[in-house]
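Every protein chain of the complex appears in place save one, which is left out.
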Amino acid sequence: METILEVNGLTMDFGGLRALDHLNIDIRRGEIVALIGPNGAGKTTFFNCITGIYLPTQGDIIISPPKAEGTHKRERINGLKPNQVTEKGMARTFQNIRLFPNMTVLENVMIGRHCRTRAGVAGAIFRNRAMVREEQSIVDDSFRVLEKIGLARYVNDQARNLPYGAQRLLEIARALATEPFLILLDEPAAGMNPQETHELDELITRIRDDEGISILLIEHDMKLVMSLSNRIFVMDYGKKIAQGTPEEIRNNPVVIKAYLGEEIDA
Amino acid sequence: MEYFFELFLGGLTRGSIYALIALGYTMVYGIIELINFAHGEIYMIGAFTALIVASVLTVMGLNEFAILVLASIAAAVYSAAYGYTVEKIAYKPLRHAPRLSPLISAIGMSIFLQNYVLLAQTSDFLPFPSLIPDFEFWEPYSHLLRSTQLVILVTTTVIMVLLTLLIKYTKIGKAMRATAQDRSMAMLVGVNVNQVISMTFVIGSCLAAVGGVLIASHIGQINFFIGFIAGIKAFTAAVLGGVGSIPGAVLGSLILGLTESFATGYVSSDYEDVFAFALLVLILIFRPAGLLGRSTMQKV
Amino acid sequence: MMPTLSEIKKSFLVSLWFMFLTFPIMVIRVNTTEKLVLWRWENMAYMGIGSFLLSFVWRYMLWRKETGKKDSESGTLQLPSFFERILSDRRYIVPATAAGIALVAIFPFVMDTYQTNIMITALMYIVLGLGLNIVVGLAGLLDLGYVAFYAVGAYTYGLLNHHFGLGFWTVLPIGAVMGAFFGILLGFPVLRLRGDYLAIVTLGFGEIIRLILENWNEFSFGPSGIAQIARPSLFGIQLSLSSSIIYLYFVMIGMVLFTIFVVNRLQNSRIGRAWIALREDEVACQAMGIDKTRTKLTAFALGATWAGMVGVIFAAKTTFINPASFTFLESAMILAIVVLGGMGSIVGVSIAALILILLPEYLRAFSEFRMLIFGAIMVIMMVFRPQGIVANVRRSYKFQPDKHS
Partner (left out) sequence: MKKKVVNKQFITVIVAGLLVLTFTGVGSAADTIKMGVGGAHSGDLASYGLPIVKAVKLVAEDVNAKGGILGKQVEVIAEDDVCKPEVATNTATKLVSQGVTVVVGHVCSGATKAAMDIYKDAKVVAMSGSATNPDLTQSGKYPNFFRTIASDDAQAKLEVDFALDVLKLKKIAVLHDKGDYGKGLAEFAKTFIEKSGKAQVVLFEGITPGAVDYSSVVNKVKKAGAEAIIFGGYHPEASKIVSEMRKSKMKIAFISDDGVKDETFIKVAGKYAEGVYATGPKDTSTNPLDKAVKEAYKKAYGEDVGVFSINGYAAAQALLNAIQKAGSTDYDAIVKALRTEQVDTPLGKIKFDDRGDAIGVGFSVYQVKDGKYVELKN
């Protein structure tokens, strides 16, 4: 399988603090990859760097979006703005849920369709036929995503009134709506009960299988990580300390040492 | 050269005046990230209280020194009380609201207090007694720097030093710094955050009151609107220096004061305020966190 | 809720505190030159009683807000306001529409020119409120210099009319374009600033525009302003005063309808949703692929467009403009309208504009307290009802379950 994201020597300094230290990570098409590590290892910083929220100090972030014909173009995306990264096809969720609380569930997803549609001010005011059609397609597409995620019954509810687990799912739905080739999930199972976590496991697998979307997730729930991932990267103090299949990671002494004091419930 | 020096000292005086008000803005902003729009009005109320108390005491026939001391104390006490009350009414219920809400509430408070004084007192300019007596101190250069200007410069410097010491070494100062860094963490380690916020308002308001008394005696008259203009300028100064930073507020104020003074002296006072605001816009474009402000990474 | 003993004690303390607080300003009035002191003890008594009673109301309202919040967390909605209840009841809607249309149509013929004139002012503020609503209410950008664009529109008409004799209808679109142009001009450098910095910079910008108009005599005629600007003409015919006021009234009605139409379409469009998302969470909004700068700029420019157009109408209505009409207080007043009405709510903003502009006009005794009350409204609304008198309700969509399964 071809590589769709390639991160070479990514380094991020905050003043004197080196949060990421020459990180190399690659993700292939159709993979579910997990990024684990103790708290403060720099996992979320890594997300922020590759999605354009932070500008990395050095290193390359290269994407090669899979195209229909297999003709893919390698492209360096350092320094792009977050919205441009999303447009290129990488969408993310947030560790501390960041929905649009006063918008409805459907509208939250419709925001995800923004970068794939074009209607401007004039279109909004005059509503010519093309725009009406586009608007209808936004609504339909968004609703379809909600159905897929299993949130269709909340369609017109305000996002802030949703139960916690559903809010996490809505973040995924919103990311899906941007038609990504890679989704970055930041602790999607945090705060979920075992039942919900199990459903999440199934959902993520389904997204990969049905849509052919690759997934990179940060997660602390080792059971979920081990059952989902094809490969795992382990970080500590901004460095990659190990990578491999779940089986390899489980038995890696370096990883166990890094987690010393932290329990691996696997 | 002498002209340059005159403008320089004039700018310094102006800057010190702004600094006294800017400190209150910056302290409040550092703690609760709110532009306390009503701060200028607290300064105005301080000046009014001093005027009223001084006039009553004059009628009662006290001596000048006693009047100066009592009026200043009254101004500080009342400004602090107003600052405290404003926080309790207009900001505290909004601690967890979206950012715009307390800001709008603050603007409302500012308009309210202006009109409160307008209606309860008068719209006219009132002559402010020269509480700080004119004295001669460096003849024959007194045309360069007047005695009230000297008093302003000295007072501002002393207050700045005291404030820095207060924040560095006292218990409340440490609690303030802790709250400014991370409110919920400070709460966890046992800081009474509400009390710290109240204290910040009280201290900031006291500084404004000192500013009010000094400026009013320097200018010689006050009305209900003085807080608005001085407040905007002081806030501009605070932002220039990096809002939230105490040395930043002082630096920003001095720069603003000097800019205005030199712009008036060498260009034209027609566009004095335009220079001030243009400077603000430029600084914010090229250094959004202000001169001494630390650019905080967005927490995601 | 019966006031218990501890409640009474609390209120008593509050009342003591306020009597102390307002003592120098409310009670003492000094005449510094004549050395006279006037003691107004009765004010202290009023303060004491007033704050005693108000503290009960205050606590009751806080309590109600708290319980309301709990209710909404458990799924039930917040208490609808009086206006919201009227709006949601179908029985009132139809007759009210009919009565409303009739009223609007006959208003200027039944009422005298003064009433019509006042109504025009109120209608102008509706449009201004709706325009600022795009910026503040929808996009969440606190613009304290909105009046600058209003001034731009007014001066566009004033100057073009004065120098080139251009008519109202020619300049109206030019005013809109000029407003948008200045919106973008200001927007470019400042929109990357954080919310509260943006507020102060826009305030500064508003002042800069006013100061330039004041100082640059060769261009703007300075503080003495531009006089005798032409009123709008009807197909080239100059109208008499009273008919021109009636004409302007209908122009304004058209303008309000047009604004409501456009803003309503905008807020339920792709652009409008992007604005609201931006207001709700900037980081998430960008991460969802929305270009922050461009979206903000659109909001700024569109908001300014309305201010520009109303500016043209303002110049045509007063026939005289000078920089003194465009101070920060004007911006604050428009902001108060948006806040009272409910950010993002078209109906709310319209009602708020009518209340805030017409009431002081008719209750003259009350006009001294106008600004005092504006200030109080802004605080009270933020504390107790941040969603305004009519909360903005998001559109809901209907789906047939079978269609998509």
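For this structure, a couple of remarks:
For reference, chains read A, B and C in written order, and residue numbers begin at 1 within each chain.
One rule holds for everything that comes next: a residue touches a chain if its C-beta (ideal position, glycine included) is under 8 Å from a C-beta of that chain, and two chains touch if they have at least 3 such contacts.
All figures in this text were calculated on a predicted structure; none of them were measured in a lab.
Every visible chain touched by the undisplayed chain in the complete complex is listed here: B, C. In the complete assembly, the contact with the undisplayed chain comes from C:Met111, out of C:Val37, C:Met61, C:Met111 or C:Val283. For chain C, the residues touching the absent chain in the complete assembly are 32-33, 83, 86-87, 93, 96-97, 99-101, 103-104, 107, 111-115, 117-119, 121, 126, 211, 214-215, 217, 222-225, 227-228, 240-242, 245, 256-257, 260-261, 264, 314, 317-322, 324-325, 346-347, 350-351, 354-355, 358-359, 361-364, 367-368, 390, 395.
Counting over the whole complex, chain B has residues 3, 6-7, 9-11, 13-14, 17-18, 118, 123-127, 134, 142-143, 146, 148-149, 215, 218-221, 223, 225-226, 229-230, 233, 260-261, 264-265, 268-270, 272-273 touching the chain that is not drawn.
As a convention for this text, only the chains that are shown with their structure count from here on.
Central chain by Cα centroid: C, whose mean Cα position is closest to the mean of all protein Cα atoms.
Farthest chain from chain B (centres taken as the mean of C-alpha atoms): A. Rounded to whole angstrom, the centroid-to-centroid distance between chain B and chain C, based on C-alpha atoms, equals 29 Å. Averaging Cα coordinates per chain places chain A and chain B 47 Å apart.
Work out the mean CA point of chain A and of chain C, and you get 41 Å between them. Taken residue by residue, chain C touches two or more other chains at 283, whereas all remaining positions touch fewer. Residue numbers of chain B whose C-beta contacts span two or more other chains: 298, 300.
Across the complex, chain C meets chain B through its residues 17, 20-22, 24-26, 28-33, 35-37, 43, 62, 136, 140, 142, 144, 189-190, 192-197, 199-201, 203-205, 207-208, 211-212, 215, 283, 328-329, 332, 335-336, 339, 368-369, 371-372, 374-379, 382-383, 386.
Listed in rising order, the residues of chain A touching chain C in the complex are 51, 53, 81-83, 86-87, 91-92, 94, 98-104, 106-107, 110-112, 114-117, 119-121, 123-125, 127, 134-135, 138-140, 143-144, 147, 152, 155-156, 158, 161, 174-175, 178. Listed in rising order, the residues of chain B touching chain C in the complex are 33-35, 45, 48-49, 51-53, 55-56, 58-59, 74, 78, 81-82, 85, 89-90, 93-94, 97-105, 107-117, 119-122, 126-129, 228, 232, 235-236, 239, 270-271, 273-274, 276-278, 280-281, 284-285, 288, 298, 300.
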